[in-house]
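As you look at this complex, bear in mind that one protein chain is not there, while each of the others sits in place.
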Amino acid sequence: MASTGMKQGTNGWEPRIVAFFCNWCTYTAADLAGVSRLRHAPNARVIRVMCSGRLDPQFVLDAFARGADGVLVGGCHPGDCHYMEGNYKALRRVRLLQRMMKDMGIHEDRFRLEWISASEGEKVKTTINTMTERVRALGPLGLPERFAEWDEEMDGLAHAIAAQEEAVHA
Amino acid sequence: MPETNGHDAPRVGFYVCHCGHNIAGIVDVAEVARFAGTLPNVIVARDYKYMCSDPGQELIITDIREHRLNRIVVASCSPLLHEHTFRVATEKGGLNPFYFQMVNIREDVSWVTENHDAATHKALDLVRAAVRRVAHHRSLATKHVRIHPDVLVVGAGISGIHAALTLANAGKKVTLVEREPTIGGHMAMFDKTFPTLDCAACILTPKMSAVKNHPNITLWSYSEVSEVSGYVGSYTVKVKRKPRFVSEELCVGCMECIDACVYKEGKTPDEFNQGLSKRKPVYIPFPQATPQVVLIDPDTCIEFKSGRCKKTCVEKCDRNAIDFKQKEEIKEIQVGTIILATGFKTFDPKRIPYYGYGKYPNVYSSLEVERLVNASGPTGGDLVLRDGRHPKTVGIIHCVGSRDRNTNRWCSRTCCMYSLKLAHLLKEHSEAEVYNFYIDIRAAGKAYEEFYDKLLEENIHFIRGRVAEVTDWSARPEEEGKMIIRVEDTLIGVVRRVPVDMVVLAVGMEPQADSQDVRRMFNISCSTEGFFLERHPKLAPVDTFTDGIFIAGACQGPKDIPDSVAQAGAAAAQALSLIDAGEVELEPNTAYVVEESCSGCKSCLNICPYTAITRDETRQKAFINEALCKGCGTCVATCPSGAIRQNLFEDEQIFSEIEGLLQEKESVLTGGGAWRAPA
Partner (left out) sequence: MPEKPKVAFYWCASCGGCEESVVDLAEEILGVVNAVDIVFWPVAMDFKKQDVEAISDGGILVSLINGAVRTSEQEEMAKLLRRKSALVVAYGSCAHMGGIPGLANQFDREQILRYVYEESPSTINELHTRPQTASPEGGHTLTLPEFRSMVRTLDQVIPVDYYLPGCPPVPRMLKAALDTLLSGNLPPKGTVLGPDTAMCEECPRKESKPADLAYTAFRRPHEVIIQPETCLLAQGVICMGPATRGGCGAQCVTGNMPCSGCFGPTSRVMDQGAKILSAIASSLSAKETEGIDRTLATIPDPVGTFYRYGLPGSLLRRKIADHN
């Protein structure tokens, strides 16, 4: 498949990254990055969940299906989960999901899990920056555009049917 | 519970905060308000200078009444800061407080974004997501839990002692747990305290004995917390009581057993005296130790090693207090709140080999010098060096293990002042010439600068420069037999060699070696360097991210005695305010099983670490005990048929957030299946 599914050129395109951050470690670290004025790429959009264990693989797939170019998950370091073991469950799901997504052709750099503790504001900055750059290098994923483009193959038929109808009724 | 028309069509009030220039300086707030006004369901959209102020909150309250709003969205700072504020305003307007959603456009946008357009763009996406999300919010009842009035204080240095006494004086029952055989911590080792030069023992020992005698305090020394479970208001704590091999109830601290020991002289380096003296296998850390109970060190006691000691100690004790068969005990207690005051450790100067600690006998750490100049110390306060000489010149090297990229980057805050204090005491004890080698003198504190001024008049020498090395390689006759401190005197731009008889290394303060284990046990966070992390550096300096657990003293970061005591008082006050309120509100973010949707497949049962999920065996359905659920949502993500839901984090809410974030570019999704959850 040569087509990237993108209608518009990549000029002016900015990667869009949906980030799921756990309340106790990574979201707090993102706040710390803010308080410390650690400026970073404006491409991540954070959704706060209480624990990375709340991460339903459907959220990740839905984000991609709705146009995300990357998905980032942030949780507490192993052993540090505010809820004891939620991050292990997240890790297990993410490993399987990553394999599944790779089989579906999505580049592994588009989906990342990072352990970021409440004190690692700096890591929030570098993680978002490096992820933005990697996704930028990959270009748009653009699933909604691809869906629309794929479905265009049905338009020809729709037009033909319409024309036929018109001929019958004329 | 004020209940409103949550089932009616959403009528959203939207507010964006300028936060002075904090947000408005980067984000185009007028555009954000205009944009929000175009979104579905938004009835009112405003921008205002300070939404958290009274007039800001009043805007929300008035609008709810005048425009019959039933959902509120505020775009301002982090929800961790002001979510509660705006929920209260929402409630005051007559709505259930959970019909509120917050958008973080300060910490997450204006403070981390340079480009105005990018910041505004990001804010718009986040606002769109929140407006979509709030439509799916539901009315929820706040959970309340009772606060057990008893308190656990961990660590009995000055911070823990002060916190325990404050609580006990307020009539609360306190269990004070200390790892060492005696309470008192580092302060008990000090000679005098800066800047007042009052004797540490004179101000500390009365507090120590007050702890021992207080009817509301249970003191468990030589004990460690081994397990913590539960949540705010109801913690179950297991404490390991290490065996002293001496009954605490029977021993009166007469110390005759120590004299009677078959060892005539001590052979083991004395921990309390920093190894500057030796102690026997049966010992008491120091004469004013609290509790006044001796202990036996099984590693060096002959009876433990061979079983063939004459046990002269046992013969001597007329109270039969010695018990070689004593076993470790695990005690379990219930408390509602916990204060951690586990203190610090001093930097190990061996990590900087070019300062010669451990190589040259007359290089001392500052803590050793505290003991050396102490009247109750190993030399009775006589400043005699390891080689038996009395020093004529002393060099104090500042910032050892502080402000140093190779070791610790932070300032330990106390070393300047205690170095000045030691300079004064060394001079007083020996009439020696005392040199201070410093980077900066940090004397910020009440009467601290004045103390520095006083020392300048006492003919103490100050050389500004980081010391390059301490060496015994003499280059001139007057350097023979001395240690030479090589340093660039940055005030005159000259490299100097200062020969001295004694070197004092002003070691910095570090997190305790086991601080990571401790914070895991108590489920709190550490900052990068390993000190316990406060909930907010300014507004919640003694709170942690775990409700009901507070921190005080140097476990949170280097600090001196006045600051430690102030923090201990603050931590005690925080605990008291919880206890006296009697109950605490919990986020109602618990998970629940929709019974008719549950197939009883058991996928969730082992997912919950709190065993909140059980299976009703007659109905063959899962059931979540709300009291045990802590609201992580892991089971919700696990449930393969979508039968578990989580209040405040419903699937629909998160899906609508995702949709809102990405809506801007979304094209028509054809088909997609009827089994798509209704959004």
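The chains carry the letters A and B, assigned in the order they are written, with residues numbered from 1 in each.
FYI, contacts are C-beta pairs under 8 Å (C-beta built on N, C-alpha and C of every residue); 3 or more make two chains touch, one makes a residue touch a chain.
Here the structure is a predicted model, which means the values were calculated and not measured.
Partner chains of the missing chain, restricted to those shown and counted over the full complex, are A, B.
From the options A:21, A:64 or A:83, the residue with contact to the chain not on display is A:64. Interface note: of B:322, B:383 or B:607, the residue touching the hidden chain in the full complex is B:607.
By the touch definition given at the top, subunit B reaches the unshown chain through residues 596-603, 605-607, 615, 620, 634, 637-643, 651, 655, 670-677.
Seen from subunit A, the chain kept out of the figure touches residues 1-5, 56-58, 60-62, 64-65, 78, 88-89, 91-93, 95-97, 99-101, 103-107, 110, 138-139, 141, 143, 146-147, 150-151, 153-154, 157-158, 161.
The rule is short, and it goes like this: only the chains that are shown with their structure count from here on.
Taking the mean of the C-alpha atoms as each chain's centre, subunit A and subunit B sit 35 Å apart.
Against subunit A, the residues of subunit B that register as touching in their complex are 78-81, 104, 106-109, 111-115, 118-119, 121-122, 125-126, 129, 520, 523, 525-528, 533, 537, 545-546, 589, 607, 609-610, 630-634, 636-638, 646, 649, 651, 654-655, 657-659, 661-663, 665-670. Residues of subunit A touching subunit B in their complex: 14, 16, 18, 23-25, 27-28, 30-31, 33-35, 37-40, 42, 45-51, 53-59, 62-63, 65-68, 79-80, 82-86, 89, 93, 117-120, 125, 144-145, 147-148, 151.
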